[in-house]
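Of the protein chains in this complex, one is absent; all others appear in place.
Let's look at subunit A:
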Amino acid sequence: MKSLILGRYFPNDSIIHRLDARAKLVAALYFIGLLFFIDHGLGYLFVGLFTLGVMYLTKIRLSVFIKGVRPLIFLILFAAMMRVLFTGGGEVFVSWGPFTISSQGLWVGLFTFMRFILIIFISTVLTLSTKPVDLTDAINALLKPLRKLGVPVDDFALMLSISLRFIPNLLDETQRVMDAQRARGVIFGEGTIVEQMKKLVPIVLPLFASSLNRAEEMADVMDVKNYQSGEKRTHFRQLTWHTSDSIALLMMVGLTAVVIVVNYTMV
């Protein structure tokens, strides 16, 4: 339960952990976008090595990253296989009905595989090395320009923080409600489909009612402390931008340059 509140954050002291959450968020999203523009094996080699380098710098064991890929590996392999089987061109090795295995197809399949794996690895780096609360602050900071358009960015970030704080409580509550209903003789996991679904009512109703109580108490406390949406606020946690953050973003620019050069010079 406790693991949920922290997300998959993996506390460590590394250069990647110390980077500003804003820099990491921007860099990760940019990197994922960049992956879709690579169309040469050498480009994949570069970004692949870059990703491995970043993973090494987090000082987190490789097995933790592999764990993130495992639930999706079949989907990825399947997608890559389909690409292999349905892409023609180049030297044809095997041809069987509508399926062909060609040199072009093998490359495209490998690229698909690489792209998915790298997307998962880099988003895992982000979530393992950054606390969810820091990421909410980063979202708050990055969405700030939208405030001029009247989007309630601060309120949004505050709502996310409140929800992160309440998820474990509500989980405990669910457990308690279920135990209470069992003690009253409700048997879960038996009967027809409709009967089983109906048993959700005695779980959901008390859960819903008690969570609304919590929300009302929370709102009362905020009102007592005179929370005003849209007012200027100071923050308890401060994000600080260091030189290393600028360097991280510059590396993204460098990577883009490499990808462009490889795409245009290699054929």
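One rule holds in what follows: a contact is a pair of C-beta atoms (placed from the backbone, for glycine too) under 8 Å apart; a residue touches a chain by one contact, two chains touch by 3 or more; residues count from 1.
We take it that contacts and distances are computed from a predicted model.
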- From the options "Biotin transporter", "Electron transfer flavoprotein subunit alpha", "NADH-quinone oxidoreductase subunit J" or "Propionyl-CoA carboxylase beta chain", the chain left out of the display has the UniProt protein name "Biotin transporter"
- Task: Kindly state which of the options A:37, A:56 or A:188 is in contact with the chain not pictured.
- Result: A:188
- Which listed residue (A:23, A:54, A:135 or A:259) would be found touching the missing chain in the intact complex? A:135
- Message: In the whole complex, not just what's shown, which of A:49, A:94 or A:159 touches the removed chain?
- Response: A:159
- What residue numbers in subunit A mark contact with the hidden partner chain? 4, 7-9, 25, 29, 32, 71-72, 75, 78-79, 82-83, 86, 112, 116, 119-120, 123-124, 126-127, 130, 132, 135-136, 139, 150, 152, 155-156, 158-160, 162-164, 166-167, 169-171, 174-175, 178, 188-189, 193-194, 196-198, 200-201, 204-205, 207-209, 211-212, 214-216, 218-220, 222-223, 227, 229-230
